[in-house]
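For reference, the structure I am asking about is given below.
Apart from one protein chain that is not included, each protein chain of the complex appears where it belongs.
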Amino acid sequence: MAPVITFLSDYGYADEFVGVCHGVIARICPQARVIDITHGLDRHAVQHAAVILRNALRFMPVGVHLAVVDPDVGAERRAVALGLGDERVLVGPDNGLLALAAADGGGVAQAIDIGRSRYRLEPVSATFHGRDLFAPVAAQLAAGAELAEAGDPIEPAELATLDLPQPTLGSEEIVAHVLALDRFGNLTLNVSHDELAEAALRLGRPLVVAAGGHSRAAHFAHTFADVAAGELLVYEDASRTLAVAVNRGSAAEQLSVTVGDELRLRPA
Amino acid sequence: MAPVITFLSDYGYADEFVGVCHGVIARICPQARVIDITHGLDRHAVQHAAVILRNALRFMPVGVHLAVVDPDVGAERRAVALGLGDERVLVGPDNGLLALAAADGGGVAQAIDIGRSRYRLEPVSATFHGRDLFAPVAAQLAAGAELAEAGDPIEPAELATLDLPQPTLGSEEIVAHVLALDRFGNLTLNVSHDELAEAALRLGRPLVVAAGGHSRAAHFAHTFADVAAGELLVYEDASRTLAVAVNRGSAAEQLSVTVGDELRLRPA
Partner (left out) sequence: MAPVITFLSDYGYADEFVGVCHGVIARICPQARVIDITHGLDRHAVQHAAVILRNALRFMPVGVHLAVVDPDVGAERRAVALGLGDERVLVGPDNGLLALAAADGGGVAQAIDIGRSRYRLEPVSATFHGRDLFAPVAAQLAAGAELAEAGDPIEPAELATLDLPQPTLGSEEIVAHVLALDRFGNLTLNVSHDELAEAALRLGRPLVVAAGGHSRAAHFAHTFADVAAGELLVYEDASRTLAVAVNRGSAAEQLSVTVGDELRLRPA
């Protein structure tokens, strides 16, 4: 089977950045199948992208997984390729972007600093490491290069971590935070399926959702259609994570919240 | 030749939804070639998407055609796979989205309810059937699974239909409706090439286009460059359908209309 490279970035679709990385990959590893996870993420939103990458990889073939959300390109942050316990290889900046996916994939078995990789395209620009560093390393690895050959070994313990806010799961109140939001304004909170099981929310129950001084009525429901158009629902989303949405509307707009903001949920 | 899957949705490009469906397909049918028709359609615009799907399939290789515009995901609407007279297979929600493409492809020869398909990804989420139901069924069919194995047979006559507004083609006036509009603000009307032949519009003739109480001068022309910049033209578009545009401008803005609105055309 053709090797797989998945690709996630904040490069957007207005410019040629994504296409140029595809060209670089095709010249090095023409047999690779490249799957674009998304390039529409908010610029420089490392935490959001880390959540999306982790969730998406669960549905991707095992391969080389290229991710570039890199506010410090050209500065001192490290560039890395990581071999995981589940055989996946992650390639990207060492700024926390890869941390959740690495943990989810069995942890880092082998970490390589690729900043001076033999596989870089020379001259390496100061501002487009996707093209000159990350894509060529990913393509060489997909083409069969050994991970150890891609640069210099480092200790996995030295890798950047990502500190997500932690929820408080009380019997009277859940204090959670917005981990991600999609273009429909649906909010993913930092409460997992397992944590939710402990929190004793019950399907159909009325709730109050409070954010930034406002409070709104909601229902804990199975899906959008369980509440009327324009009404707020709290539900377990497709990543099995607690989420808040408005049926045929935008929870982000109705609650005036964005990534990182705190939400409080309690029985009505 | 590699099997073809085409994919149309309203998932947009800001999020990972499209990419995750590609990942699901690649794990089940890595040999498939996936052609994205578009994912930029307005959210929940079933009628518009149905028109786009029908028009686009005329230019696609025969294959499995996945379409997801699904405002009632998780509610009672059926999910289906349809074998057409021209050998194409359509996969999507049974909400009218597939109706025009099915009729255009020789009608439905075999209809299967895939809501409880053996090919679903478990656990099936309540909100992302593209990932958990439609994409895996499409991928299994592309990989060679029999349509009859994908679920339970239903009568084609039971499928949801799509009631488009009907034009009135008089000798003094054409009353038409906006079926679709593109990002340039060009308006596709519900008057086909054949209907147009009866309507006795003549190339070069001045017209009046009336919408919502306003009237504007236009010409029936061959292409944009036949009228001055900023002027309105009525023409037969690339789908051989009556259309209204502004050369280097937006007819949707100039006429303040959108999908579903009525337009009246008459000689000046």
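When the chains are written out, they are named A and B in that same order, and each has its own residue count from 1.
Here is the rule we use: a residue touches a chain if its C-beta (ideal position, glycine included) is under 8 Å from a C-beta of that chain, and two chains touch if they have at least 3 such contacts.
In this text the structure is predicted, and so the values were computed from the model without any measurement.
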Task: Option from B:75, B:148 or B:225 whose C-beta touches the chain left out - done: B:225
Open item on the list: Give me the subunit A residues in contact with the hidden chain, please.
Closed with: 12-20, 22-24, 26-27, 30-31, 43-44, 71-75, 123, 125-128, 131-132
- [ ] Could you list which residues of subunit B touch the chain missing from the display?
- [x] 1-2, 4, 6, 8, 13, 33, 35-41, 52, 55-56, 59-61, 182-184, 222-226, 235-238, 240, 248
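What we mean here is this: only the chains that are shown with their structure count from here on.
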Open item on the list: Could you work out how far the Cα centre of subunit A sits from that of subunit B, in whole Å?
Closed with: 31
